[in-house]
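Can you keep this structure in mind? I'll have questions shortly.
Of the protein chains in this complex, one is absent; all others appear in place.
Order of writing sets the labels: A and B. Residues in every chain begin at 1.
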Amino acid sequence: MSLLAVSNLTKNYRRTGKPVAAVDDVSFTIEPGETLALAGPSGSGKSTIARLVLRLIEPDAGRIEFEGSDFLVLRGAALRARRARLQMVFQDPLAAFNPRATVARVLDDPLRIHGIASRAERPRRIAALLERVGLAADLAPRAIHEISGGQRQRVAIARAIATKPSLIVLDEAVSALDVSVRGQILDLLLDLQRQDKIAYLFISHDLGVVRAVAHRVILLNAGRIAESGDARAVIDAPRSAIGRALVAAAPKLNRAKT
Amino acid sequence: MTGLASIRDLTVTYRRDGREVTALRNINLDVVAGERLAIIGESGSGKSTLALAVAGLLPASVRAQGHIDWFLPSNFGAKAPPSVLPDISPARGEIAPSSPRSPITRGAKGEPSEKLLISPLAGEMSGRTEGGAKDRQHFHFCPLGGRDIGFVFQDLSSSLDPVMTIGKQIAEVARTHLGLDWPQSFATAKTLLERVRLPDPDAAMRAFPHQLSGGQKQRVAIAAAIAAGPKLLIADEATSALDTIVQAEIVTLIRRLVVEDGMTLLFISHDIALAAELADRIAVFRHGALIELGTTRQVIDAPSQAYTRTLIDAHIGLDADLLLNRSGLPA
Partner (left out) sequence: MSPLRRFLRTPEAVAGAILLGALAAMALSASLLFPGDPQAIAGPALLPPFQDWSLPLGTDRLGRDVLAELFHGARTSLAVGLAAAAAALAIGAVVGTLAGFADGLVDEVLMRVTDAFQTVPSFLLALAFVSVVGPSLGIVVIAIALGTWTGPARVARAEVLSIRERDYVANARAIGMHPLEIAFREVLPNALPPVLAMSSVIVAAAILTEAALSFLGLGDPNRVTWGGMIAEGRTVLRTAPFLSIVPGIALVLTVLGVYLAGEGIVETTAVKRGLS
């Protein structure tokens, strides 16, 4: 049984009166512990799919089944409780946190909301989470805006894994990072996946990164699936026009082989 | 090989939360006329500060030391279409100091002038009056942002005026710097929109920025930047907010325009692969210092600095080793 099964997902946006399909009849599945990448040019609907899967926005049509039950029927408290299993890491870690927050508060929220740890136990759990993502526990009292971009994204990952989710949506989660930090964050994400069997919905415009970390890839264009399959096979020999255009446009570092 | 600009001992500091932060430290860099020079570095490397300093766009609160000498002979513009290039005459240069300009920018025409520590703050101080007045005698040419230097920013939403039509924004640049009247300026603007390959230039002339896509806006920003026929085009992360396909198109456009107009290109980027595709030379910045400078092939194939090698190794290209292989697909 698939962890996530999305079928015939459709979302229209109204722009100057006439509806425009942001996501048009998209279906896919994600297996436990798998990384599925969504790639495509801007406006292809990949971020909209992320937000639909997380129910941050509601679809116009289609079904989302998560962990074997209908995710779209959930309302109110039931939906909020279910959200523990489905988390998200945003592109810009600075924008993704309340500008007034401290690291401790950011990590305290999920533990408190989902009743994972008692008030007395939470500082210890926060320290453990920070260590899990390779940060020092004494970072907890610092304000979010005081720490570096790489540290912030580690905190975002710590927050996402705090509720022990089975699926994390990574929306361009490494795109805004410096390249030297990006490798470390990708390593961390893959380590967590191996240890906890977390599945990732990995959204990226960077085919190089997609090819390196994803098991399967879906190439999107104008809200529709253009091509899908094994990440390496698709990117090494794209069959769709958009796939070929994306591969041709990727910056290439033609190094003399050493 | 002729120099276009010579940056000497450039140090830029600013204050944040009561602390002095050095954005650039003792930068010495020669920009060769007609070359495509890429400035690469990660966040906090000072690459954008350098772009602003060269363009004379540093905010007044920032303290800059050192100087930038410009070598712009009056016949420099011969390579570019004469219709869009203003005459650079010593006479015009002499009145330039009264126009807005960077205090650290100083004209020089081969003749040695004494090295002055000029900072924006010092510029307002009484002690500088005498030295400043004397210094002005030596000005032959002072580059003027917009006319001699075109600047393309990363931020698509804030580089264009949201309530002015595209046509007027570009025409205004042409009118201001080329001394054309409005009908001529609008004609120039339309030619420019055709040159940046904007689909349907007639409609675009009357459009407002919000009606255009990200890539189209960046084409418009480039058209505005080259409207006055600048000798130097600075692109500061001009493609970073765009997706890969549009990025490749914009890079192609910049490459073509630079060749057609005989411009010098300063391409600021965090992406070493993108820089390598476009530039003749690459300068690597880290923590406000220039740590490596060489031709693209030298820097990519045989980097002298460990940090440069780290940057190159961190690039995940389409031929990179699979990170997944280390973890394997769970059963």
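Note that a residue touches a chain if its C-beta (ideal position, glycine included) is under 8 Å from a C-beta of that chain, and two chains touch if they have at least 3 such contacts.
Model, not experiment: these values are computed from the prediction.
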item: Residue among A:Lys11, A:Arg159 or A:Arg216 touching the omitted chain; value: A:Arg159
item: Hidden partner chain, touching residue among A:Ala61, A:Ala81, A:Ala136 or A:Ala248; value: A:Ala81
item: Subunit A, residues in touch with the chain not shown (by the definition above); value: 51, 54, 56, 79-84, 86-88, 90, 92, 95-100, 109-110, 113-114, 145, 159, 163
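Please note the rule applied: only the chains that are shown with their structure count from here on.
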item: Interchain centroid distance [CA atoms averaged], subunit A/subunit B, Å; value: 35
item: Subunit A-facing residues of subunit B, complex; value: 42-43, 213-214, 242-249, 270-274, 276-277, 300-301, 310-312, 314-318, 320-324, 326-330
item: Subunit A residues touching subunit B - in the complex, by the definition given at the top; value: 32-35, 41-43, 149, 178-180, 182-183, 186-187, 190-191, 193-194, 197, 205-209, 211-215, 232, 235-236, 245-256
